[in-house]
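Note that one protein chain of the assembly has been removed; the remaining protein chains are unaltered in position.
In order of appearance the chains are A, B and C, and numbering begins at 1 in each one.
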């Protein structure tokens, strides 16, 4: 029997699943969660501090920051600027001592598939400075960091593992650190295009969409690899799973009084649930995604937000000069 | 309480819902259904013959043809050509006596929203001849029909009801008949981008996506209005509805032996189902759609198929000249 | 013999040609020219005040404002905001008493051809309010004008004269005035994508690219028609003409001492020049344009600038509310 499991790339959601599985427990060994509110933003930091926690939550040891923006951020200039500076501040906390360091930014994903085009779109909006600093020594006094970037494509359109391309490029560019940008899958529609994930553990391109490719991390690339992600879809099967889960919970509530039915309900998950789901889905449904109708516009705005945040973060020592001298 | 009903623009699915509601009944007064297989294609004709049938199925009196293409049509040239000629043949049966008649083709939908861009994309791939026949009288001997086309946009980007724009244009162009192309919503993921609907009753733009705009029909425009549609999405709420329906059916099967539970299950639909669903959905979810990951490419292929089919159908008396003289 | 004449849509350039033709004359009856500098902007107003002037300059009686932005405007936010408010101010001077009036904005041009896509791109970036004011009466108290817009396409892709489509739509929408946006042809490469033309005399779509279509004006549409244009190309034949002109002038300078040659040089223009040019050009060259390599990006920026300027101009009584309530 195929297993139809919930697909999420958000550590926050992995942690929520843990809590859902063991509702009476608040703390897990090796997993520390802090949440704070900042203006309209909800910022959650999940720290996975040891192998115990890593095994439990299914994520590497490291720090994961989730910034949830609610509905506001896309509409007013004020909210946009606030989000941009919050993201830049969180990046500064996550990535220390960047002065004079060369950064290679990787825009993962397929530019021909709208919800997967986030990474390449971010790359196209960055202030790229490495070649200018190389050819115009005077610019070096301006305190800008050398930034270079690449959108390597995906296995299906290159025939080459993305990790291989990046290794090849990194071997020649020799960056001090790498930031990879990718579109992710969430479990919840209300997070789609309204949430940004930052982490210091690298990323496995394509992991959110089913296939685990070779990971991008300090292990494989030799320098620190940070990742920025935005959930742009919910997997259709995950959505159905969540629907069923919610329905069963609702049914349980209603039938609590009737002992027999309640015990039956308790029995049906989780194995039988898989069988139920396998009856609902059609062949090809594993490629179905749930996404807002306005996805094209949302991707445009989110990619601009991330590119701007990166520009502010990386060149914060001389951002005003950057704005004046470079077309962004 | 908000009603979360299944959204479908396919008359075939409306008819399937009828049958599902009354599984013991095969025939309904005023609704005649024929199905036939042609190569890899499944062709269903639903004729709504009187007001009784129209009220029952929720569609106007008229003829509705659904061509289902399975998985094959997008991949080989042979299947493509077969589908194209099948569509042209069905159009010929539906739209009689077109010789020398002027046709206005309307590409409904929003070109900035991928799954809604089908109509405008079809328009951009048609062989447009009306202005050429007007300015170069010699061309008139070539037995081509005058074809003109417009993509009027959607209310949200024009501020004008689509039906108003089309009336204004039709008043001046005075076509003999109109063909409107639109992206539709289906109830079933396996029909998305793999099904073509033809009908002779006109269309209400946007009806498939929630808002009923003024209809495009002989009533409102004064000339026959035909429609061609392709389901490009499933509404996320419809998908959840269908998931719940399937789950409840599956549960019923399993619990048949247990009388008490079965009777409970029978009771929960349909009103309670609405309440269950309202617990599952988040604000904003009414704009969520289910669509294949490769939607951008699928829309490109389907719009080409429809444009080619229209070119073959309209200019069938001299298609070889068309191919040679016009860039399509 | 075909005539290879200079093609320009800029009244400023038509006036420059006049001056070039009669270098000793500064004033022409019926043509008044004012130039002023505002920050980095060069603003020239040409008023054609009578039929005499109109015949001389080949433009209708009316007011033509040209805003030249040099190289600066595309790069810094400060210059962008300055240009936007200058354009809005010039629009206010040109279009009086707009309060509570309904405006129909027309985005002329072909969205599939980059340098011709300016008009449709502006339309896609406007704040469209007409349908909202109609359906939500409360919004009417916000002092916003009803704005609607359409991108009618071009004859080659619709088969319908653009003027016919607009007449049809205007008959139904009944706007108080119309603003048409179009991409133009300039004579000079340094004006391309760096100049904005405003006028109160309407426009003939396509006139700048060779074919004179039926004009859009108060005469044909019954309400005042204003136009906003940006030169996005130089016609290749015009560029060659200008090159030859410049070369002949340069040669004249050099050979002034040699009387015989000078007199020959004086003789060769203008009829012989046509013959010379006809020897230089190849069939198909009438479709060749001169454009900057970065035209795609330039069109994106200029269309945003014009849409923003229109938003500021039309809704200036409550722009802050517009910014907060509408996604632009």
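Here, contacts are C-beta pairs under 8 Å (C-beta built on N, C-alpha and C of every residue); 3 or more make two chains touch, one makes a residue touch a chain.
Keep in mind that this is a model prediction, so the values were computed, not measured.
Asks: Hey, which of C:33, C:66, C:114 or C:129 is the one touching the hidden chain?
Replies: Counting the whole complex, the residue in contact with the absent chain is C:114.
Asks: Where the complex has a chain not shown, which of C:6, C:89, C:189 or C:318 is the residue touching it?
Replies: Answer from the full complex: C:189 touches the omitted chain.
Asks: In the full complex, which of A:164, A:215, A:245 or A:297 touches the chain missing from this view?
Replies: Considering all chains, including the one not shown, the answer is A:164.
Asks: For a quick check of understanding: of A:14, A:43, A:83 or A:148, which residue touches the chain that isn't displayed?
Replies: Of the candidates A:14, A:43, A:83 or A:148, A:148 is in touch with the missing chain.
Asks: Spell out, residue by residue, where the missing chain touches chain A.
Replies: Within chain A, the residues that touch the unshown chain are 111-112, 123-124, 128-132, 146-153, 155-161, 164-165, 167-173.
Asks: For chain B, enumerate the residues touching the unshown chain of the complex.
Replies: Touch with the absent chain occurs at residues 74-77, 323-324, 327.
Asks: Over the whole complex, note the residues of chain C touching the chain we left out.
Replies: 71, 112-116, 188-190, 192, 209, 233, 236, 239-240, 242-244, 246-247, 250-251, 254-255, 258, 260-261, 264, 268, 272, 275-276, 279-280, 282-285, 287-297
The rule we apply is simple: only the chains that are shown with their structure count from here on.
Asks: Could you tell me the distance, in whole angstrom, between the mean C-alpha positions of chain B and chain C?
Replies: 41
Asks: Would you pick out the residues of chain A that each touch at least 2 other chains?
Replies: Expected reply: no residues.
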